[in-house]
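A protein chain is absent from this complex, but the other protein chains hold their places.
Now for chain A:
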Amino acid sequence: MTLQQTSTPALRRPAKRRDRQRLWQEMAMIAPAFLLMAIFLITPFLLSFWTAMTNQPLVPRPTPVRFVGLLNFERVFTDPLFWTSLWNVTRFTVWVLPLQCGLAFLTALLLHQKLPMQNLLRGLFFLPAITSMVVVCVIWGTLFQYPSGPLNQIVGFLSGGTIQPIDWLGDPNWAMFSIVLLSAWQAYGFQMIIYLAGLQGIPEELYDAARIDGASALRRFWHVTMPGLRPTHVFVLVITTIQAFKLYTQVAILTQGGPNESTETVVHYMVRAGFEEQKLGYASAVSVILFVIVLLIALLQRKLLRRFDV
């Protein structure tokens, strides 16, 4: 390293040219990605922001498209259903976050041990995550059936018949919780993989040192594993939060936002406005608002990651 810094000026000039060359090379390499981002991310967002300020219908209509300013935003913000749907995704996030990440963390810890057929086990636990959500929803829809679906039979059996069958998807008090259960189960494999990678990233020497110092397994967990996983925790929590805010498929298939709006989510609300009621302008306004919410979460993520020195 130090050798290069003391190299002669004669050698530096071609190095400079190389630098410039490298800059061009790097720009050329970034260009396709930037172009794609411009086409598929930036332009659509600008377009949707513009559409949000018009009364654009989904399909062409005989009446002219007008610029309506912030009317759509005003309507979104004064629609109680929008606030209900925002509250619902928040509720969903608060429930799914500990459940999904906790489950992922525990299985990752388990699968990090030296078990027989480790890879096979890892694959098995990862299986739900690669199964299509649509398929998962159809299967769980059968499990949730009221009054005599498998889940109710299990609950009845375990409680010795004291717990009455639960209308998992049809009772406003239960519907969102049922979706939380199914979502956490379907997606925890993704977080599990990240945790596994995090666990493998902790140097074995730290454990060895702790062992020499006489630390018990529990102490090793608290003082080596947990600090070592701090950036992983933050990353997993933030990613899961953002995903949770985009909850749609499960709702679209199983409850369509009901019963009594208890599972209506922001994305489902947006699709309903855009496709069923054919109000593209209005739906765009919702999408812009959702974008801002997700952006705020992402900014929070950056801040947190910095604090944890990652």
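As a convention for this text, contacts are C-beta pairs under 8 Å (C-beta built on N, C-alpha and C of every residue); 3 or more make two chains touch, one makes a residue touch a chain; residues count from 1.
Convention: contacts and distances are computed from a predicted model.
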For the chain omitted from this view, which of "ABC transporter substrate-binding protein", "Ferredoxin", "2-oxoglutarate oxidoreductase subunit KorA" or "Phosphoribosylformylglycinamidine synthase subunit PurQ" is its UniProt protein name? "ABC transporter substrate-binding protein"
Which residue from A:126, A:140 or A:168 sits in contact with the chain not drawn here? A:168
When the complex is taken as a whole, what residues of chain A touch the one chain not shown? 55, 57-63, 75, 79-81, 144-147, 167-170, 172, 255-262, 272, 275-279
